[in-house]
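Here it is, the structure, as structure tokens.
Incomplete set of chains, arranged as in the complex.
Just so it is clear, A, B and C label the chains in written order, and each chain counts residues from 1 on its own.
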């Protein structure tokens, strides 16, 4: 056996060549915008707001990464976010005679639990249908995409729900901790745990194995059905958490405005190098993939690009970034 | 002879309009190597899948260690100590060889980390390296996904996986098909060693000299049915080929 | 708290943040805005979200804030969700003027210039009733998406007002996802279920266009009275051609102009008027030519 068992450090593995080039793209973007408007781009303020505004999407994308690595897809996350926000806000209001604005931490805690449970319930439903029935995940989650939104509208009677406790929005929504917005901290913790679980634990290993070859995973005795249920459950629960975060940040459970969260999350995941065919991908990649469009959009507003040009410019940079990443990786593999 | 370890009777399996098994029977005893041979499409792989829980027969009975069992999943078979090298290998191409070797049986770090599910990748890699060494497998790098290995290297990983984990019976569906001369000898050695530990080994192979060299008994499948059984010591390549092609047939095999 | 940063901005700069890009309503508002701001010697910028959506508008607000203009005219896409980001504008010393829509929290903007959407819905109901006359029949509302504040307010105004006409049976509203093809399909489905359908109120441009298509496809153009909202060139053309019987028009250019005046007043030491309501008119084929100034523009 001549195999040399070279050790790769955790850092190296997390930040492998698969994510190196896309990280470079992100840095270049920041540098370019920074060079054009250093006074507006390279400021704590812009950094803070960009991070905050990306936090919710990031949490969605962490769950989505797991789902896509199993070679599944979850179109429902945006609707589940809406549903969880609505149930959470309505519960908090109900506990406080219809308006929770001045409610205390107890109410907030109940609201959090309701949001998580609401998200988890949809995730469980998705997972059971995907894992047990053989219905393609696209169809299952397209169904829950419509159903969760409809259910949210049904219970809120079609309107946004306000009355979010001030303690929630002032602390989680806009509060900071040594200059770091609390929302960003929460998203960072979720992302960090998500990355570690995926890269180092058995749960992560099974996620890759199922996406790589579901039949093989089944034959070696992995409980594929159960694992898939857990993965969709995770994605749903994180969507519930994201709904709660959105509540804290926007101070309202909004019914509209999350139609494209699913595509944005999927795009971030794929941009970060996770394969739609499953078996390969990483959370670090997802983080980069989520930030690239966010930085672009913000940068274009700051440097004042015409609104009609913005989507075109975003599209061009998006495609160019992946192109660059692909050709660098290929060159590296051919070497 | 003793009680059979595994005794399958009259298994039938359809795929749509294709009849892969038409009442196949099969017997294996502890401490023996029994070869299962037959023409392409005779139903050998299908039989193995039915006996290792990967597929469900439409009808028929299976008894193991004297008790009638059903094998709804591969996990059920593994729990009985049955491991399998599938002809299609059934590996996860994106994972590296060590990850594939330990798939479903991962080692965890000691202590609280392990309790949290954290894998002991270093230890798994170390053990994998030594298992591959036993089989004479040479890998330039253990870090690459198994999908990029050569055909023989991939097959060796699958063989290593089965013998590491089996405790009662190993099915090997053409384990040596892609192996080099040296690796093939090593695998045959391993098969004998496993048998000597008291396990049953079921070998599927189209290489008749190999079959005769390593087996104690031979069972022949033809068109989804068992058509003959031989003691390896009492038979010849010609007789085996005759049974496989239908030129020769035994009563109540 | 986020955004506690100092620094000074460019007081001679003014930014308009409409509710959504590429709508004649907001384009006309932009025209009024640009014209008035230029006249006062201000540099202008317009940054619109791709959708009428607070999650898309928020990053634009904070992006604009990074540039620290003197004043921002904004159509908040949510009366609560936009409060946080807009408060950051205020806290940074930027004068905020609400145009078209407004926050629930009235302490942030120096002025609000808008027409009243609920009143627009009521006006639509009265206009429809007048068009129909004494005839009995069913009426339908085609709305965009549940939770869109402006169109929900229009639908609500319509629903409240239409009850005052006993010959008209309100069969409820249908949501269309703001897609014309769904509006057409839900209209023809309603026609199949309620052959006595006599009037339709479409709460915005896309639903109006879908409704006109549905009626045409059903061969009921003109037989079913269609009242639309807003007066884009296409809608005006449809009105003239008889595909639509009435339009409820706002006065976006005036909203934009007035918004600039209020912002200038606030910036240059005058006092801004806190609430200004602009006109809403019902246009029908007969009186449309007299009301040309209410037609929206596609470009300035």
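Note that in this section contacts are C-beta pairs under 8 Å (C-beta built on N, C-alpha and C of every residue); 3 or more make two chains touch, one makes a residue touch a chain.
Values in this document were obtained by computation on a predicted structure and should not be read as measured data.
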Query raised in the report: Given one representative per chain kind, what formula describes the whole complex?
Result: A x2, B x2, C x1
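Simple rule for what comes next: only the chains that are shown with their structure count from here on.
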Query raised in the report: Computing the C-alpha centre of each chain, which chain sits at the greatest distance from chain A?
Result: B
Report summary line: Between the Cα centroids of chain A and chain B the separation in whole angstrom comes to 43
**Report entry** Whole-Å gap separating chain A and chain C, where each centre is the average of the chain's CA atoms
**Finding:** 33
Query raised in the report: Within the complex, which stretch of chain A touches chain B?
Result: 1-8, 197, 200-203, 205, 208-209, 211-213, 215-223, 279-280
Report summary line: Touching chain A in the complex, chain C uses residues 1-3, 5, 21-22, 45-48, 50-56, 58-60, 62-67, 77-78, 80-81, 83-84, 104, 145-149, 152
**Report entry** Residues of chain A that touch chain C when the two form their complex
**Finding:** 37, 40-41, 43-46, 48-50, 52-53, 153, 156, 158-160, 162, 169-170, 173-176, 181, 246, 249-252, 254-260, 294, 297-298, 301-302, 304, 307-308, 310-311
